[in-house]
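A single protein chain has been omitted from the complex, and every remaining protein chain is retained in its original position.
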Amino acid sequence: MADDKQSWLNRMANLDKRWVFLCILLAVGFPLFFPIGLPMRPSQPVKDFYEVLQALPDGSMILLSGDYDPGTKAELYPQNVAILQQACKKHMKVVAIALWPTGPPMLERAFNEVAVGQYGYKYGVDYVNLGFKEGREAVMVEMGRSIRHAFPRDFYGTPISQIPLMDKVENYNSFPVLIDISAGYPGTKEFVQYTQGRFNITLLSAAPAVSVPEFSAYYQSRQISGMLTGIAGGAEYEALIGHPALSARAMDGISFGHLVIILFILLGNVFHFLGKRTSA
Amino acid sequence: MRSMQFSMPKACAALCLVLSAFSGSLAEPILGDQQAAGVRALLPPRDVQAMDTPRDGGLSLTIRWQPPSGEEAGLLGYRIYRADSPNWEFRLVGQVDRNTMEYQNIPNDSIKVQMGKEYYYKVAAYDSLGEAMSEAVGPVKSRPTWFDIHRLPILVAIVLFFGSVLVFFRITKRGKGLFIRRIAGIAAMEEAVGRATELGRPVLYVPGIMDVDNIQTIASMVILVDVAKLAAQYDVPIIVPLNRAFVVPMAEESVRQGFLNAGRPDSYDPDNVRYLSDEQFAFTAGVNGIMVREKTAAHFFLGAFFAESLILSEMGFSTGAIQIAGTANIHQLPFFVVACDYTLIGEEFYAATAYISKDPQLLGPLKGADFMKVVIMALLVVGSLLELFGVHWLTGLLTLS
Partner (left out) sequence: MKRQIPLLITFFFGIFMIIQYFIPHHGVNEWGGRFQGWTIIVLAFAYVLGVANVLRISLEKVYRKEADWPFKLVTCISLVLMMGIGLVEGVGEDTFFVRRLYNQLYVPMGATMYSTLAFFIASAAYRAFRIRTWHAALLAVTAMLVMIGRIPIGQGIWSGFPRLSDWIMFEGPNMVGQRAILIGAALGAISTGLKMVFGIERSYLGSGD
């Protein structure tokens, strides 16, 4: 009997990970079909992100860097959409660049969905997608001297001299704020290291949750003025702008997923300790 | 344009007076004699200064000013004009909004600055009705800066670092041993390769997913030489999947060198150094496939990793392999710590080459870095205490901008 109990406890303590996968699948998948809509309380980094943009005068021009790929689309594309929602509500002009080759199509999709689809923005007048430029940190520094020199053509190959919005663009000084949607390298960390202090720009970051611990030091020292922290940050931001969308829908799944993980941690320790006591 | 500023208001003022005379009522004057009607004339900006932009390449001038005295409710912004002589026509260089009190005439403006040439500037406040121009200031000319004094603290730190490296280098050359604490992950490398040999299965070495211009990749290539040497000594295959094409020849050379150092150059198999894909998750899928199909028994994840770190290490754990990881990407360290048997954290990864080889030349920079850490810790303690008592000179000294 004691041996059976010991064996059962050992089996539970060393549970086949496929059972864990199944529980996660159910916890995350169930709310997608049966949304609950749990209320969100915005955290300080997200509030700062929102307020920096909100404080800008209507019609301001902002610089948006879309540095992510399909792998991080689930986390960062909803943030991209939400950022454009807030910008378009304030009739801001948006100049978009990318330091990842997969960035421009992501940006274009977001522009089509929000700026063009909902707010009737015109390309070249209200927004422009300058596309991808290889060079990483070198491009970041070059933009401090001349964005026109770093991006002589837009995503579609049009010379920027033919784009009306670009008449007002010189370098970082032409923008009150730079927003970086950053999935990894090059991204927010490189903007902090190579441009934020050197060119004295206000930098906002939309990052996946895994990058938040790393960027927290820069946020704490105010080198990053505001931060969207993964899907949770995206959901909080959507609540602030009054437009709950993809991130908010995903938050229910994340909430249950976190609870399942916490439950497994507790259960794992319970079985572990019970097993030790029984064998002793 | 300048002449119109003074003729338009007067003409309008005259028209208003005529109309008011016909209407029998005194119409509000729109322009001209505005002070009599209680509406202030727009005043020019005050204290306009033009200077060479400090700490630049020599192709830029900075113009600063103060807003006009008194309230300027209708003020829209400022226009900056430039001429080569105060008596020549001034051309518009740029325009800023009303809240900006500085303008930089930079190389990418349509009207450029030539280094060493003298210029004169005027700044005009403008509203919907016209402009109020300041007096011309100048001459001013741009000069390149040969040394950015604000970066002096960094130069001092670098010199200190170089100096400490040289000192420890000389100490080790004289034969005096320097203590390095035991790093479990590095000490376990031979154990890991030995275990792969016992099981008769290959070693897997993943040098990160960054290109050759990343210092972690280079450091990983150096460690690869030693791991390849161990693999050659134990006669076990070593598979090196690569995420960047440029790393292929470096990795091939490193593995070949390792086999050469072990005295077994014939055992080197170039097919085991494989470029998989530049795409992060395609590479991850490929490495997972290698782990499962080729049943690798020892995994080395040494280099720059990102989101794929947990996928690689968890998959490796499920195959039962012994795993040693090392990276300076601190956001991935928690995943490696959880899933791997040993993890080299940050600088431990960089110290690996010195630790393995015990070469005195490599120990010098290691101890130099340790010395700099002591200096930084001392600065942190002293700086914090000074800040606590409201003394900011040290913080100011070390602030770059």
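First chain written, first letter: the chains are A and B, and each begins at residue 1.
Here is the rule we go by: a contact is a pair of C-beta atoms (placed from the backbone, for glycine too) under 8 Å apart; a residue touches a chain by one contact, two chains touch by 3 or more.
Note that the structure is a prediction, hence the values are computed from the model and not measured.
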Chains shown that the absent chain touches, full complex: A, B
Touching the absent chain when the full complex is considered, from B:Arg46, B:Lys373 or B:His392: B:Lys373
Touch criterion as defined above, residue of A:Ser7, A:Gln118 or A:Gln220 at the omitted chain: A:Gln220
Contacting the left-out chain in the complete assembly, out of A:Lys90, A:Arg153, A:His243 or A:His272: A:His272
Positions on subunit A where the hidden chain makes contact: 15, 17, 20-21, 23-25, 28, 38-41, 43-45, 69-74, 105, 108, 134-135, 137-138, 141-142, 212-214, 216-217, 219-220, 232, 251, 254-255, 257-262, 264-265, 267-269, 272-273
Interface with the unshown chain - residue positions in subunit B: 55-59, 107, 115, 144-148, 151, 154-155, 158, 161-162, 165, 211-213, 215-216, 218-219, 221-222, 225, 244-246, 248-250, 253-254, 256-257, 260, 271, 273-276, 278-282, 284-285, 289, 293, 307-308, 310-311, 314-315, 328, 330, 333, 335, 338-339, 345-347, 349-351, 353, 361-362, 364-366, 368-369, 372-373, 376
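As a convention for this text, only the chains that are shown with their structure count from here on.
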Subunit A-facing residues of subunit B, complex: 104, 106-109, 210, 280-281, 304, 306-307, 318, 330-331, 400-401
Touching residues on subunit A, where the partner in the complex is subunit B: 17, 69, 71-72, 145-146, 148-149, 170-171, 173, 184-185, 197-198, 200, 208, 210-211, 213-214
